[in-house]
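The other protein chains are all here in position, but one chain of the complex has been omitted.
Letters A, B, C, D and E name the chains as they come in the text, with residue numbers starting at 1 for each one.
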Amino acid sequence: MSITEQRPVISKLEQQELRRLLAENKRIDGRNPLQYRNIRVQLGYVEKAEGSALVELGNTKVLAAVKVGIAVPFADTPNEGILIVNAELVPLASPVFEPGPPSEESISLSRYVDRSIRESKSIDLSSLCIVPGRSVYSLYVDLYILDYDGNLIDASLIASVNALGITKMPKYVVEGQAIKKTDEYFKLELKDHPVSLTYAFLDDKYVVDPCLSEEYASDFTVSMTVKSDDRFCAIQKNGGGMISPRRVIELLERSLELGKELRTVAYRQLTGGNG
Amino acid sequence: MSITEQRPVISKLEQQELRRLLAENKRIDGRNPLQYRNIRVQLGYVEKAEGSALVELGNTKVLAAVKVGIAVPFADTPNEGILIVNAELVPLASPVFEPGPPSEESISLSRYVDRSIRESKSIDLSSLCIVPGRSVYSLYVDLYILDYDGNLIDASLIASVNALGITKMPKYVVEGQAIKKTDEYFKLELKDHPVSLTYAFLDDKYVVDPCLSEEYASDFTVSMTVKSDDRFCAIQKNGGGMISPRRVIELLERSLELGKELRTVAYRQLTGGNG
Amino acid sequence: MSITEQRPVISKLEQQELRRLLAENKRIDGRNPLQYRNIRVQLGYVEKAEGSALVELGNTKVLAAVKVGIAVPFADTPNEGILIVNAELVPLASPVFEPGPPSEESISLSRYVDRSIRESKSIDLSSLCIVPGRSVYSLYVDLYILDYDGNLIDASLIASVNALGITKMPKYVVEGQAIKKTDEYFKLELKDHPVSLTYAFLDDKYVVDPCLSEEYASDFTVSMTVKSDDRFCAIQKNGGGMISPRRVIELLERSLELGKELRTVAYRQLTGGNG
Amino acid sequence: MGESITLFSEDGKRSDGRSLDELRPIRIKVGVLSNAQGSAYIEQGRNKIIAAVYGPKEALPKHISLPDRCILRCRYHMAPFSTTERKSPAPSRREIELSMVLRNALEPLVMTWLFPRTVIDIFIEVLQADGGTRCAGLTAAVLALADAGIPLKGLVAACAVGKADGKILVDLNDLEDKYGEADMPVAYNPTLDGITLLQMDGIMSKEEVEQALSLAITATQKMHKMQVDALRERFSVQRREV
Amino acid sequence: MGESITLFSEDGKRSDGRSLDELRPIRIKVGVLSNAQGSAYIEQGRNKIIAAVYGPKEALPKHISLPDRCILRCRYHMAPFSTTERKSPAPSRREIELSMVLRNALEPLVMTWLFPRTVIDIFIEVLQADGGTRCAGLTAAVLALADAGIPLKGLVAACAVGKADGKILVDLNDLEDKYGEADMPVAYNPTLDGITLLQMDGIMSKEEVEQALSLAITATQKMHKMQVDALRERFSVQRREV
Partner (left out) sequence: MGESITLFSEDGKRSDGRSLDELRPIRIKVGVLSNAQGSAYIEQGRNKIIAAVYGPKEALPKHISLPDRCILRCRYHMAPFSTTERKSPAPSRREIELSMVLRNALEPLVMTWLFPRTVIDIFIEVLQADGGTRCAGLTAAVLALADAGIPLKGLVAACAVGKADGKILVDLNDLEDKYGEADMPVAYNPTLDGITLLQMDGIMSKEEVEQALSLAITATQKMHKMQVDALRERFSVQRREV
């Protein structure tokens, strides 16, 4: 059962300050409303994973790691590999995260990242079949939130795509009924470089890449994932509040502009700086 | 761990009224002590289920639906199909139902309905074997309580038997090692039409088919399931209190009388009005 | 998440008394600090189990029972049988035990007993293979705490080893692909007779085989498991507090002395009195 | 997989005979349960969904309550028999997400400040699923709130729009949902010009999203009328009963 | 399946040599545990069951307490090794049902109004199961309550009756339970002429149920005497100890 969340009280003063600044198109950390925080990407952070990336978006820290295995395919997609995205909001990262089974927030986060990767066709799952109906590759993308200062969605997608982008796949050979792992590896092919852009709304204003106090003060957020070809592959409004259709269309426009820029920065190491 | 339940407080006034009326062989809704409420049966309510029935017993509403699948038989009954009865007391139906894993009340309800169907041999499970020891039909009977105004047991058994009575079974063919579903169906054969009769005891009086306020005011209830041949296949005392052996024998007698009548009404659509 | 446990308050008076006595090398039940309580072993208590023993250590009562089955071996040990130790701290035994999934206390207890049996090589798991990679014996050792008066570890290990010591293994024969149980049995061979020795520390003093009030009053306990050849196969400090290296070495010495004695008493019936 | 599935007939009609901007047959009834404070039932295509509301009532345990407004609890749940394959009754990750999304879509409509320290429970049970259950469930849940007499700023109606075989269409059925290119559930209130639920998955260009959004607005306006009619019927019945 | 199982020998004796109305050997001991306020142990055939009682004690969390009487909590649990195949220690649906049925069978015996706002915990652990565990467990649990000094209106003894190979019989063993035609557990207090537990599954005519019920009454009366003897022994021991 989903229950109205109790956000930590940010002092009235801080709320007023955020709104006062925003009226002048300013933000608490000096950014302008459509500016992202600094992004730092560390590829291959977890050597035991087949692919991994530690992403810092300002003070938000997300570690994504890919584990590759083999599995029986789902009955309705016997020729496709399996992609599973799982997010752990470990209590290390924030006083509001609690140990225990995945919260709705963590489920929602991982499902959004999953959709962004899956619908953008960044991974060609049909290329991950070993024996149709019997054995396919499984890709577990585990997201670990280490420090929570807002905008988990954008940071998590950047971390996931970076981790997938360097994932090395163990080669398997089929010997009769048995499937054997070899010592060889091949590179997982990344077909797209989607980015998510998240906007937080305060009254009638909005900012991109909200930090935590902006997230807490906001009425709701909207996330939009844009593919390299400028098409959208996921949208999600999170939180209460209402948005007008006109505003949605404005955000689509904004996302095309901002997406290009973000993609270049976020995947510089993957693409050799060519976005 | 089972814990003394906290029944909603019915006002002292209402309790006194129930008892006062009962002393004159009357009931709060105008029925006489041995009278059932109106029964309405809607067959085939859920088209996606192989069989289903929505039953209203006064204001109590129970939806039963049968899903047919194939499964590996239990090791000790390799030649028998599998029958599973599951009851969901969804919180929609009453302020006392809570979301979460099945409560003891829901388990007890589904187990009683299961016993009534199983022991009455209404379904010949040995006719539901496809390949002995390997593949048998599985029948999931899911009970969904939509509105709770007392006497879930009798309503649930009526709904289940009606749903089973119209269940169409997909035909499977064995091709070598594989088992394939065909487009053909056959009718599940219903061997009996059991009815359960539930009595609520208030002091030394009792009423059949208690409504919710009678159930809450009662000391305990006794349910008895009667087969078409007038034999009993399940009995259960629920709730605290004591009953004398003499009373039990009286209830057996009552159940034979009332059972015939109830069966005719409850299964009219199944049997073409011949009970 | 592990949380500081709330021990039942033992009255200040009782605590003072325990300490006062200990200063004189005495204990509340008249024992000297290095004396075990009386041990009573009843072999074969549960006839339906392949092996079982009820052990009383003073007022502490532990029932261990072994169930033998066949299972698929773990992938990394295809030629070894499976040993699983599980402890149930049933609420019958103490007001501090609660029904529900295994507590950290119960997990820690069963894991210590498991290590003691496994590392001592009391059971040769490689002798429990039926068909390599496919079928091996599984030994479930279930510990049932019936009355809790301290020192569960030592009592549980004694009960487990006694139960294993009389376990009769059903013989299986391989017939083509199938594995069939026969009516014949063979004796499970017990290769060692490990004993655990548990010390409770109060300030700078310690006692062996603490009763419950000593356990509650203590700062921490240390358990050491000794094999028949005087080597150690498990050590565990439980609870807070600090112990000096010198003390640890003293306990090693003590355990060799006490272990011999305890082994003779604890396994008298198994070994025909020869330890 | 989708290649062999035909989503459109030769004359451009959809698999169930509808045109691109045509809603499935919808039947709405308000006040269908006796125990709940408010309830509503919706059929949309083969969807069959009941929503019920309990509250406002004291929020227990106390630490979940808020001093200045009521809180909402929402459960979206599918009956085990609602889908082609039997579904386990335990809540799936999808059901947990949708419970949150639906709560978020209802919360801005409720005048929560009127009922401090209380809780309103909203239960949505999908008895039969046929594509677009979150939207149909939301359309019913709003009516259950209204039926419970809870002051609302307005209603929302919800409808999925999307894309299939390159065409933008409204009120996707199960087949179009599964084999189409994009699915975008939208909940909209025409008076307040406000969207309270917006999700999308699949692939659409900016122009396609805009076009789909516009279809959604037209569709939810139609549904809004049906909601009003259903409420009117409900209250006229009650008046007659009184 | 049952065809090849022989439940009766040629001379009409049951598989374990008993006549139709004969109980299995029963051994009862009261006061077997040191921590529990009250406890009792029963062997009936190969059944081995311990019951323990804690309380009355403060009911926590407070919202479970009742202002005018104590509440009961009851857990019926089977040890993993109690059955032929190892049983998972997690409570099964059967154990959850029986915990409720046993609580219901004990509740009318306890003078609950003497201990408002408190709780009494009753734990029944089946160490070895041999048919009729709920009845044997109940017979022991009542004694554990008495041993704990909790004022009771009376004791009940419990026994399963039933039908096998067309014959009505008492105190079914595992085999008769499994392969017989009907099983009817009954708990009865002769002084109050009251049945507190009654279940039946299987098939019996009205006359057969009546006949079985009458057998149950005779059997539980015998068991009642054993219960009283066990209590007497317990208290005489205590007296000697004092």
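Assume a residue touches a chain if its C-beta (ideal position, glycine included) is under 8 Å from a C-beta of that chain, and two chains touch if they have at least 3 such contacts.
What you see is a predicted model, and the numbers here were worked out from it, not measured in a lab.
Among the chains included here, which ones are touched by the excluded chain in the whole complex?
By the stated touch criterion, the chain not on view contacts A, C.
Among A:A23, A:V72, A:L92 or A:V174, exactly one should touch the missing chain; which is it?
A:L92
For subunit C, which residues reach the chain that was dropped from this view?
1-4, 6, 76-77, 102, 104, 107-108, 111, 115, 119-120, 220, 222, 227, 230-245, 248-249, 252-253, 256
Which subunit A residues would touch the chain omitted from the figure, given the whole complex?
45-49, 52, 59, 61, 63, 65-67, 69, 86, 88, 90-95, 99, 101, 140, 142, 144, 146-149
Please note the rule applied: only the chains that are shown with their structure count from here on.
Does the complex stay in one piece without subunit D, or which separate groups appear?
Once subunit D drops out of the picture, we get A | B, C, E.
Return the chains common to the contact lists of subunit B and subunit E.
Correct list: empty, since no chain touches both.
Could you tell me the least number of steps, going only between chains that touch, from subunit D to subunit E?
When the steps are counted carefully, the minimum from subunit D to subunit E is 2.
Note the rotational component of the Cα superposition from subunit A to subunit B, reported as an angle of 0 to 180 degrees in steps of 5.
For the C-alpha superposition of subunit A onto subunit B, the angle is 120 degrees.
Express in whole angstrom the distance between the two chain centres, defined as the mean CA positions of subunit B and subunit D.
32
Roughly how far is subunit A from subunit E, centre to centre by C-alpha average, rounded to an integer in Å?
58
What are the residue numbers in subunit C that touch two or more other chains?
Where subunit C meets two or more other chains at a single residue, that happens at 99.
Going by the contact rule already set, what residues in subunit E reach two or more other chains?
Touching at least two other chains: 75.
Can you work out from the touch definition every pair of chains that touches here?
Result for touching pairs of chains: A-D, B-D, B-E, C-E.
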